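One structure, as structure tokens, below. Some questions next.
With one protein chain withheld, the remaining protein chains of the complex are depicted in position.
All chains are identified by letter, namely A and B, in their written order; residue positions are counted from 1 within each chain.
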Amino acid sequence: MIDTPNLVDQYCHGVLRTELGLGTFEARLGAHLGGSAALPAAGTTFFDTQTGFAVRRWCPPLLGLEPHCPPARYLARRRELGAAEAGRRLLRASGISTYLVDTGIPGDLTGPAELGAAGAAEAHEIVRLERLAEQVADTSGTVEAFLANLAEAVHGAAADAVALASAAGARQGLASAPEPPGPGEVRGAAGRWLAARPVGGRLTDPVLLRHLLWIAVTAGRPLQLHTGDRDPAALAGFAAATAGLGADLVLLHAYPHHRAAAHLTGLHPHVYADLGPALAHTGARAAAVLAEVLERAPFGKLLFSSGARGLPELHVVAASAFRSALTRVLGEWVMDGAWSRTDAQRVAGMIAAENARRVYRLTGSR
Amino acid sequence: MIDTPNLVDQYCHGVLRTELGLGTFEARLGAHLGGSAALPAAGTTFFDTQTGFAVRRWCPPLLGLEPHCPPARYLARRRELGAAEAGRRLLRASGISTYLVDTGIPGDLTGPAELGAAGAAEAHEIVRLERLAEQVADTSGTVEAFLANLAEAVHGAAADAVALASAAGARQGLASAPEPPGPGEVRGAAGRWLAARPVGGRLTDPVLLRHLLWIAVTAGRPLQLHTGDRDPAALAGFAAATAGLGADLVLLHAYPHHRAAAHLTGLHPHVYADLGPALAHTGARAAAVLAEVLERAPFGKLLFSSGARGLPELHVVAASAFRSALTRVLGEWVMDGAWSRTDAQRVAGMIAAENARRVYRLTGSR
Partner (left out) sequence: MIDTPNLVDQYCHGVLRTELGLGTFEARLGAHLGGSAALPAAGTTFFDTQTGFAVRRWCPPLLGLEPHCPPARYLARRRELGAAEAGRRLLRASGISTYLVDTGIPGDLTGPAELGAAGAAEAHEIVRLERLAEQVADTSGTVEAFLANLAEAVHGAAADAVALASAAGARQGLASAPEPPGPGEVRGAAGRWLAARPVGGRLTDPVLLRHLLWIAVTAGRPLQLHTGDRDPAALAGFAAATAGLGADLVLLHAYPHHRAAAHLTGLHPHVYADLGPALAHTGARAAAVLAEVLERAPFGKLLFSSGARGLPELHVVAASAFRSALTRVLGEWVMDGAWSRTDAQRVAGMIAAENARRVYRLTGSR
């Protein structure tokens, strides 16, 4: 009923190039749930989750199998085709025509160009701020050089990347205060961090993270913030402080606080929210979660994404769950007379792709 | 199936008397979302929200147009009729027979008598505590006079008003502690505030706000508290501290924490919750939100309200969404055998009007 156009996946990662066994595939599903544990509890399996069931619903038919076939059978077929061919078939069937790819996480994942080629889609890079800062720290000899190089690196990245992203920043950097830290505070924090840091050490200092977010705000690109299953109300101060500075804020992955994130997008012109992963994780419940997000957010403020990482199955599941949910939810509202069909079709197009094209200034042919 | 009687709107404001263009009408929709911004994000419009779609669903037919007609057409028809006549038609079709009107917000809005006359309904005044305190400050020469006049003014207002309301109080006044501040603390805070205050300056001092709430609790009228999209769990201490003192507390506008607010009403005999605005803001989702509120609240503790401000369309949307949601939710439960039809009809009457009549001791003929 509701036509869902080609999707812009406004936040995802690449896929693994290696063949996967049952255990390694399951570990990837577990990571997708957000857990640090590589193993499920004794007597349980990560296949027994909404994501696991959703993979078994949507993916086997794309590789020529029955829906809901056992995981072992699916993975045998996947190895038979090879990871590359299976990935191509899955990604090309996903309906995603543009990928925005965060390249700043560890692991041997395909980059934007390789992901785009596999999926016969456009692809653009999102630069992860913490990773960028760590790279700058690796090559800067002094505090002064580090701080100067950091600002330059962020602005340089903003020239090429489609967006900047931060994971630790929103979780740890904005806990105490939303304002930019003072120069002395920043210099002190940088000195302590650089002195104590082993090679490759991660950036977790709250003052430096906050400093980094404020550099990013001045770089003129959308800034994507992982809310990390915390109440986005904690970001209200930062949202208020950054109003009118020209950078849009995009809240990522707010479940179970997706209603609060949606609500926040109505309070500030520059605040947006994604909704893909909330749907990708909830499988049979995707329509219900989508409907909640649509309660308070202005429809111009919502952006589809998959949040997928490592498995092309996760791109497929997110896109399939999203389209199926959108059709069901908007279709019901049209049937009830609550929305006109024209409006429903228009809003579907906005959330699926048009809002992202506007926010990220995408000018591709699709 | 479920008969919805004449509604008591237990919390709303008046309507604008002036003619509205597309931009001014849209700004009012944006304010209704809770945002401070007068303008939507570039490339978006506040009409593309559940509230915007709900206005276009329910209101055009009341002015002789098709549902979901374009905003510009609706506003042209509205100007053709004139703001006063359009307001009369809208309010009289809302099904609201009693308005409780908070008169303490800025703007040239109709007062209770004028709103009641336009809507052919009863109307009563709710006094906003912060505004009252600011008026007392404007006319009191000393700290001692201010504090004495304040207590007198609150008790005087309680004699005439149907309820007292506070917005900043619940948000800022109860953040640190729920107990009444000591006399020395109050005198110090009052001295500082009065000394620093420009004419017309707003009351934001947390100690004075808390003092004001505690005066209100002793005034014997229901005290309405804006929870301001915060978790009402923050009010649990105040609820516990005020138990048995004789004043009912009515939690306003708790979305997205409406379940927590509903839950709180079951823990304390004197705590109530409204549900209108949660429904008015969520349009096609009103039935789903209503159903959530009905999970844990005793049915004698819920009160309809519109929370409407400025636009009579918002009174209409709240009432229409509420009645449609109530019929759908309770009707389904009756069909399932979960509730008896008699109970459903009785509970509908309680939430729509009877609970409010009891709590506010309304004795009108309707």
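In this text, a residue touches a chain if its C-beta (ideal position, glycine included) is under 8 Å from a C-beta of that chain, and two chains touch if they have at least 3 such contacts.
Predicted, not measured: the structure shown is a model, and the values here were computed from it.
Screening A:Asn6, A:Thr24 or A:Thr45 for touch with the missing chain picks out A:Thr45.
The chain omitted from view is touched by exactly one of B:Lys301, B:His315 or B:Arg328, namely B:Lys301. Residues of subunit A that touch the chain left out of view are 33-37, 39-46, 48-50, 53-54, 56-57, 67-68, 229-230, 255-256, 281-285, 288-289. As for the chain not pictured, it touches subunit B at residues 233, 243, 259-260, 263, 266-270, 291-292, 294-301, 333, 336-340, 342-343, 347, 350, 358.
Please note the rule applied: only the chains that are shown with their structure count from here on.
After Cα superposition, the angle needed to carry subunit A onto subunit B is 120 degrees, rounded to a multiple of 5. Here the CA centre of subunit A is 37 Å from the CA centre of subunit B.
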